[in-house]
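Only one protein chain is missing; all other protein chains are in place.
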Amino acid sequence: MSRNHGSSTRRLLEAARYHGFGIAAALLFLAPLVWSVLVSFKPSIEARQPPLPPWPVGGFSVQSYENLAQYGSGIWTYAGNSLAVSAATVAASVLVSLLAGYGFSRFQFPLKNVLFVLIISTVMIPFQSILTPLFLILTKLGLQNTLTGIVLVYVTLQLPFSTFMMRNAFDAVPREIEDAARVDGASVFAVLYRIMLPLVLPGVATVAIFAFLASWNEFLAALILLTDQKKYTLPVLMAAVRSGQFGTIDWGAVQSGVTLMMAPCLALFLLLQRYYIRGLTAGAVK
Amino acid sequence: MRLLRIAALAATALAALSTSALAQQKLTMWSRSSSEAFMPGLIKAFNDTHKTQIELQIVPSSEMVQKYATAAAGGSAPDFVSLDLVYAPAFAKSGTLEDLTDLAKSLPYFEHLSKAHIGTGTYEGRIYALPMSADASVLLWNKKLFRQAGLDPDKGPTSWAEIEAAAGKINALGGDIRGFYFAGACGGCNAFTFMPLIWASGGDILVDGGKRAAIDSPQMHDAINFYRELVAKGYVPESAKTDSGKNFFGGFATDKVGLSPIGAFAIGNLVKNYPDVEFGVTFIPGKEGGRASFAGGDNFVVTAGRDNVKAAKEFLEFVYSIEGQTLLAKGGSLPTRGDIAAEAVKGLDQRYQIATEAMKMGRTPSSPVYNDIFNSSTGPWKQMLNEAFFGDDVDGALAKAQASMQSILDSSD
C-alpha cells in the first residue's frame, strides 16, 4: 500500500512540476501581448506612464484608437490597403503553389529537380539585397507604388515555402487514389480539383496562413516600394506613428496600432491552428 | 470549377488594386512632418481661394528624402515638394527638378526672398528651388518651471554658465523634472541645435568651402564638455541618450523639462497643440555670450517635366503674399520674404520676433553629402556626438569622426 501511495504522491508532484513550469512559461510568452492590448485601452495621458499596472486604472478608453484613426488619410484606408494586399497575396500564392506543387509532385519533365531547387533556394537569397532591382523592374512595368506590384513581390517571396509545402502535401497523397480516378477518364484538372484538392487542404491552409501573415506584416519592401501615403500598409503607417507626431510619441496610439495589426493574425491562427500546425509539421517531416 | 473561381477572384482582386492607382486630378504636394503645424492650414487657405487645387501629404521627416528620391526614380513623384533646403543641390544636380529661374526672376520681390534658401536652390547658375518655409534654431525655456525654481521666468539664459545654473535649479525641483533636453541620438537635430553653440563661440565645422571637416577644434571640445557636464550632473533625462528625434518634444510639452534648444517651428507647435505650456524663446548662446542660429527650413521644388510651372507660380504668389506669410508665421514657420516679414509677424508675440531675428543671423553648412555626414542615422556626426556626450573616450570619438567625415567629403567629388 505504502508503495502505491508513494508513487501517486510522486505522480502528483511530477504533475505539479509539469504544470508549474507550463503555466509560468505560458504566462511569460503571453504577457507582452496581453500588456500591449491592455495598454491600448488606456487614455492617452495614462498610456504615457509606465504600464504598472497594465490595465487602465481610470476606466477603459478608446482614445488611443481615436488618435490612431486620425493619422494621415485615416486608419481605415491603411487597414483596407493591408487587407487588400493580404487577400490578393493569399489567393495568388495558393493558386500558384497549388499548380506548382502538383506539377513537381506528379509529373516528370526535363530539369525538374533543378527547377525545384531553383525555386526553393531563393529562400537563401536575402530579398533585401534585390530590393533595388525589384524597384526598377516594377517601375518598368508601371507597377511601382501600386498595391498590385507589392502583391506580386510578396507572392514571389512566399514561393519557396509555398511550393515546398504543396509538393510535400501532394507527395503525401498515395498515387493509387489518383490513378483510380485517372482510369475513370477524368482530366488532369478534374483530378487536381476534385480528388486532390480536398486531400491537400491542410497544406493549402498552411500556405494561405503563411502568405497572409507574411504579407500582412511585411515592412521593408512596403517601406521602399510604396511612396504614396494613401497606399501605405499598416506596418509602414505604424513606423510613421512610432516616429512621432509633433515631436512626441503617442505610445497609446502605437499600442493600439500593434493591437490592430496583431488581432487578425492571432484570430486567424487560433481558428485554423489545427490545419496550420498539421501543415507545418507535414512540411517539416519531409 | 472552383480552381477557376479562385483564379478569377485573384484576377479581380489584382484588377481592383490597379484601378485604385488611377491618377488624381489634383496636384499633389509633399511636406515633412515637422511642418505639420502650418502646411495644412496654408494649403487649405490656398485651395479655398483658388481654382487650382493642391492635395497635401505629410511624410515622416526621416523618410522624406528616401521617399522623394525613390518616387522620382519610379516616376510617381508628387508635383510639388516642400524639401529640406539642404537637399536642394543634390536633387537639382540629378535633374529631378524643374528649372524655376524665369518664374523666380518674374517675381517683383525676388530680391527679398531668403538668401539661404535661394543659395541652396541655385545649381550651376540656374534656380531650381524657392523658399517655402523657414526655421531657425533657438533656445526654449519653461516659464512655469523657472518660476517654481526661483528663477526669473521672463529672462532666458545668455551663456553656457547661465544655462547650466538654471538647469541645475530646475533639476533640484525633483521628481522626473529635468533641467535640459536634447535628442542625443539624432544627427539632424544636433546639427540644428548643437552647431550654433560652436558658431556662437567662434568655431566652425565644415571649412574651406565645405570641403574639409574641422572637428577637432577648441570650440568643439568646449561645447562637448558643456553637454557632458549637463549629462554627468543628471540634468538630462535618461531617454535623451537614445532619442533619435522622435520624442524631442515629449518632455518639454509636458512641463518635465526646463530648457531645450529646438527649431522655431516648435513655437507654433506648442501654441497650437500644447496651449498650457508657458515658454520663452531666446537665442542659442556661445560659451561667454554671443549668439548663433542654424538657418533651416524648406525649399519649394517642382518635379520636372510635368508642365506645372504656372500652377507653381500661382501657389508661390499666394505663399509670398502678406496673407500667406502671416499664415506661415502663425503656424511657426518664419516668414521667407524679407520686405514684409516684419508685417507678417506684427500681430504675433515677442517669441516670433526673436526667432525672426535668429533667422537673420542663421548659418547653413552646405555640402552635397550633407545627409551622409550629418543627417544619416548611420552617419559619423550622430555617432560622434553620442559617443562624446555619453561615452568615455571623447578624443577617440572625435578622431574617428574626423577621418570618417573627411573620407565621405573626399569621395563625393
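Should a chain be cited, it is by its letter among A and B, assigned in written order, with residues numbered from 1 in that chain.
Just so we're on the same page, a contact is a pair of C-beta atoms (placed from the backbone, for glycine too) under 8 Å apart; a residue touches a chain by one contact, two chains touch by 3 or more.
The rule is simple: contacts and distances are computed from a predicted model.
Enquirer: Can you pick, from "NAD-dependent dihydropyrimidine dehydrogenase subunit PreT", "NADH-quinone oxidoreductase subunit L", "5'-nucleotidase" or "Sugar ABC transporter permease", the UniProt protein name of the chain not displayed?
Expert: The chain we cannot see is recorded in UniProt as "Sugar ABC transporter permease".
Enquirer: In the full complex, which of B:N225, B:T242 or B:S321 touches the chain missing from this view?
Expert: Residue touching the absent chain, from the options given: B:T242.
Enquirer: Considering the whole complex rather than only what is displayed, give the residues of chain B touching the chain that is not shown.
Expert: Looking at chain B, the ones touching the missing chain are residues 66, 69-70, 72-73, 91, 93-96, 176, 185, 237-239, 241-242, 244, 250, 371-372, 376-378, 382-383, 386-387, 390-391.
Enquirer: For the chain that got dropped from the picture, name the residues of chain A it touches.
Expert: Against the left-out chain, chain A lists 18-19, 21-22, 25-26, 28-30, 32-33, 35-36, 39, 47-52, 95-97, 99-100, 102-104, 106-110, 112, 115-116, 118-120, 122-134, 136-137, 152-153, 155-156, 159, 163-164, 167, 188, 213, 216-220, 224, 235, 238-239, 242, 249, 251, 254-255, 257-258, 261-262, 265-266, 268-270, 273, 277, 280-281, 284-286.
Keep this in mind: only the chains that are shown with their structure count from here on.
Enquirer: Applying the document's contact rule, which stretches of chain A touch chain B when the two form their complex?
Expert: 48, 72, 84-85, 87-88, 91-92, 94-95, 98, 135-136, 138-139, 144-148, 151, 189, 192-193, 197, 223-224, 227-231, 239-240, 242-249
Enquirer: Looking at the complex, which residues from chain B come into contact with chain A?
Expert: 1-3, 6-7, 9-10, 13-14, 16-18, 20-21, 33-34, 36-37, 57-63, 66-68, 70-71, 73-77, 246-250, 253-254, 266, 269, 273
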